[in-house]
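Below: one structure in structure tokens.
Removed: one protein chain of the complex. Kept in place: all other protein chains.
Right after this comes chain A.
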Amino acid sequence: MEPQRKRWKGSECGSDSWTVYPVLSDEQSKDLELVEAFAAPVLNKKETSRLLRELSSLYPMSGLQHIKRVRAVKGSPHPLEVLLCLVRDAPHMEVLSIDSLLPSGVKHDALGEPFRVKIPARPPLTRPQFEQAGKHWPTSFHEDKQVTVALRGELFTASQKASMHTHMMSALTAAKAGSELGMDAVGAVVVGSSTEKVIAVGHDCRGDHPLHHAVMVCIDLVARSQAGGSYYFDQYPACTFTPPASDTFQSIPSSLPYICTGYDLYVTREPCIMCAMALVHSRIGRVFYGTASADGALGSKYKIHTQKDLNHHFEVYRGVLGEQCEDLTSKEEVYRKVDY
């Protein structure tokens, strides 16, 4: 089958042709988990607050503070329903009945026939999770507004997107330069997140060294820019770094090894586990990548940037010039198939 050639849109294609999405932690992005509970309609509304008091001391439902104990039901003869307890906390019963659920001490003639419901097991962390949860049982929600906006792909302003576009275009150009030299078609750019100044541009150089992935090349170029570094990439014209202006250089403590603090990385393809961990060690500020990779460690196989035990976490966004970045990778796969 002839692969459909997408037109290379290049720089004339505007920054409104792509959408950038956050790569959230598993907790934030996973589907709703439910747990079974018993509920019952409230027959006498006036008894509600007493019932609530007695029920919550009898069955505190610990760990489920996000669950509202009472819900309103539209179009029912009994407009309120109350959660009695979790099924796993309930006493063993032959037949489901209010008598066996509540001990004799609790006056329960204000409650109707109990029934089973599924309720959200965890507090919702994102608006999609909150909306999904609400279809089962109402919960409270402490909304992170930035996450909500980010999930709609609307976190960045048009001018921010325009500069992201420019930086990813540089990464794409570097990737192509590398690929013409027989390297994997991956490019990366390091930018000061507040200054917008480009610190380093690099591409994959693994033809020379199996670890010289574009990200590793960039990390070393950043070190070079500050009079450090372990390698020379001078034979590659597309691998460059900009030394800081002499006045700002003074302000960088010479002993500081975490040189990517406050920097953003743009990379055409999702970094592998080695590169992702190298970014943790380098204390990168944020990472933007174009397209996912099967072994990727910032969303696909791992989410190193949200890994609990690690001492540095950072924001990750995908989809910047996604189509063009994807094109690079798929073109490469075609080459590879020809090679072998």
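Going forward, contacts are C-beta pairs under 8 Å (C-beta built on N, C-alpha and C of every residue); 3 or more make two chains touch, one makes a residue touch a chain; residues count from 1.
The rule is simple: contacts and distances are computed from a predicted model.
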| said: Name the omitted chain as UniProt records it, choosing among "Trm112p-domain-containing protein", "tRNA-specific adenosine deaminase 2", "Catabolite repression protein creC" or "Pyruvate kinase". | reply: "tRNA-specific adenosine deaminase 2"
| Who touches the missing chain here, A:78, A:122, A:281 or A:313? | A:281
| Residue in contact with the excluded chain [from A:220, A:264 or A:315] | A:220
| Among A:77, A:91, A:105 or A:210, which residue is in touch with the absent chain? | A:210
| query | List the chain A residues touching the unshown chain? | reply | 209-211, 216, 219-220, 223, 226-230, 255-260, 272-274, 277-278, 280-283, 293-295, 301-302, 304, 307, 309-311
